[in-house]
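Pasting a structure here, questions to come.
One protein chain is absent from this view; the other protein chains keep their places.
A, B and C label the chains in the order they appear, each numbered from 1.
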Amino acid sequence: MNESGRVEAFSDGVFAIAITLLILDIKVPKADGPGGLWHALGAQWPSYAAYVVSFLVIGIMWVNHHQVFSYVARVDRALMFLNLLVLMVVAAVPWPTAMLAEYLREDRASHVAAAVYSLVMVAMALAFQALWWHLTRTGHLFDPRVDAPAARATRIRFALGSLGYPLTVGLAFVSAPLTLAAHGLLALYYGFNQVPVPTREAAAPS
Amino acid sequence: MNESGRVEAFSDGVFAIAITLLILDIKVPKADGPGGLWHALGAQWPSYAAYVVSFLVIGIMWVNHHQVFSYVARVDRALMFLNLLVLMVVAAVPWPTAMLAEYLREDRASHVAAAVYSLVMVAMALAFQALWWHLTRTGHLFDPRVDAPAARATRIRFALGSLGYPLTVGLAFVSAPLTLAAHGLLALYYGFNQVPVPTREAAAPS
Amino acid sequence: MNESGRVEAFSDGVFAIAITLLILDIKVPKADGPGGLWHALGAQWPSYAAYVVSFLVIGIMWVNHHQVFSYVARVDRALMFLNLLVLMVVAAVPWPTAMLAEYLREDRASHVAAAVYSLVMVAMALAFQALWWHLTRTGHLFDPRVDAPAARATRIRFALGSLGYPLTVGLAFVSAPLTLAAHGLLALYYGFNQVPVPTREAAAPS
Partner (left out) sequence: MNESGRVEAFSDGVFAIAITLLILDIKVPKADGPGGLWHALGAQWPSYAAYVVSFLVIGIMWVNHHQVFSYVARVDRALMFLNLLVLMVVAAVPWPTAMLAEYLREDRASHVAAAVYSLVMVAMALAFQALWWHLTRTGHLFDPRVDAPAARATRIRFALGSLGYPLTVGLAFVSAPLTLAAHGLLALYYGFNQVPVPTREAAAPS
């Protein structure tokens, strides 16, 4: 497996583990309450919502990470390091997810939990931006298919694309459930609307 | 590693982690009860039964997922997304497993826990069906070995094959232990009776 | 990646996760006892001993599993199933490890915990034997390098090699610490004394 293949396999491992650890935050509820187990299960709906949204967030982040790395031929120290930063934030997602599920219905604490969740997403977007800026600085780490100048030109569009995240920090102080829903929608949006990596074939006149 | 190889490696990771997290639900029992540690160990038999059944369920699901993806050459956004849905349900299996083990002998709660376990299996079958319908819609994601029209024709048989799962939701309100046993049998059945992916070689007159 | 490569990658995942989950059983001790944190750390020595022994057991089991599968070219349903049984036992190892660490110094319970640990090892050896018997029954799943008749002849030696495990079940009722030590020694023994897979080159006159 070549250099970038190894980095991708390691990254795939961290994404897969983080996404699978999310389920540890959904508890087996006590059945001895008034409404029995059905009622206790229903009362846990914030945990299910947070699980689905964070699963999509990490899943779509993996799709985008995989798409960028499929064009990377060489890995230098800086890229290795920036990739570790992306993974550091991705691996942390189960924690704000558990906190948002815990406090989603508790007035004051819900806003704080939603703001922390949003700030983790901002950190993820920034780390991914840093990775993209390093890759497109000289383009020498890309494989020959990539149109390096065109890739460099996507930087601004790429950055604008992440503006959604800081807005959710503000939304957190309006409504925590709305913030969670917004992150679900952002994940779906980025799932189907990435900035494609410009390639020479695409650029060549057909 | 090609496109679908990467999706498969990521999926293998989620399957492997979900199957290995199951053991976290089997607790170290207290030994200070009347019958000592042996008795306490015996009293935990629902956890062992749920562990074995869910291990088989996830394991066989991996075998079937791996078998389908070994014929996939290209991956589009929709397939990536549908695959995430399959993984979202697979990664959740440790939760209904822990709940069924906890309430298997508690009359009212046992039926609810068994019903939730069965509903998660229904969701898994539906997600896998959606994946198969997308793959067989045009067949363009398959590699050339696959007989696409014949694959499309298996859709109904594939769907019928999943009818067992909704029945277990009903069975849950009869007997939770029986429902758990039924899921074990369904896993064994699907372990040895998949709908094979039709290939051109198989179709060619020998 | 070919058929058996995929099964190996999935198995490697389960081995790697099981071996890494072992650390979750080593708790952060309370420091407010008489001897402070040093004393509390010292009192946890059974957890460290169980961690090291089980890490070796799973690690060496992975080495042997990997060595057998490096000669496997094709995978049939039965092999897939027998491999799931091996993984089901391997993935369970963190549970008897935590129990043995918890009760290693509690007279009656220590014997039960050590017996359960030994029984899990017997189950692992039996599952691995079943895998080896299936592979060597016709030898058609091996790649051409393997001398199938010679491989079949190792069955008895392979089985004898596992006799150590049932003996540890008896030893468990003598001394739990000795049993744990015995499993460590067995792991080291099997680490350096596997039954080699007989190949045609080895058999050919030099």
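The working rule: a contact is a pair of C-beta atoms (placed from the backbone, for glycine too) under 8 Å apart; a residue touches a chain by one contact, two chains touch by 3 or more.
Predicted model, so just to flag it, every value in this text is computed and none were measured.
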Among A:V28, A:V53 or A:L87, which residue is in contact with the omitted chain in the full complex? A:L87
I need the residue numbers on chain A that touch the omitted chain, in ascending order. 1, 3, 6, 9-10, 13-14, 17-18, 21, 24, 77, 80-81, 84, 87-88, 91-92, 94-95, 98-99, 102-103, 106, 108-109, 112-113, 116
Could I get the residues of chain C that touch the absent chain, sorted low to high? 1, 5, 8-9, 12-13, 15-17, 19-24, 26, 28-29, 31, 36-38, 41, 51-52, 55-56, 59-60, 62-63, 66, 70, 191-192
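One rule holds for everything that comes next: only the chains that are shown with their structure count from here on.
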What's the contact topology between the chains, one of line, ring, star, complete, other? line
Report, in degrees rounded to the nearest 5, the angle of the rotation taking chain A onto chain B when the C-alpha atoms are fitted. 90
Chain centre separation in whole Å, for chain C relative to chain A (CA means): 37
Would you mind listing the residues of chain C that make contact with two or more other chains? 17
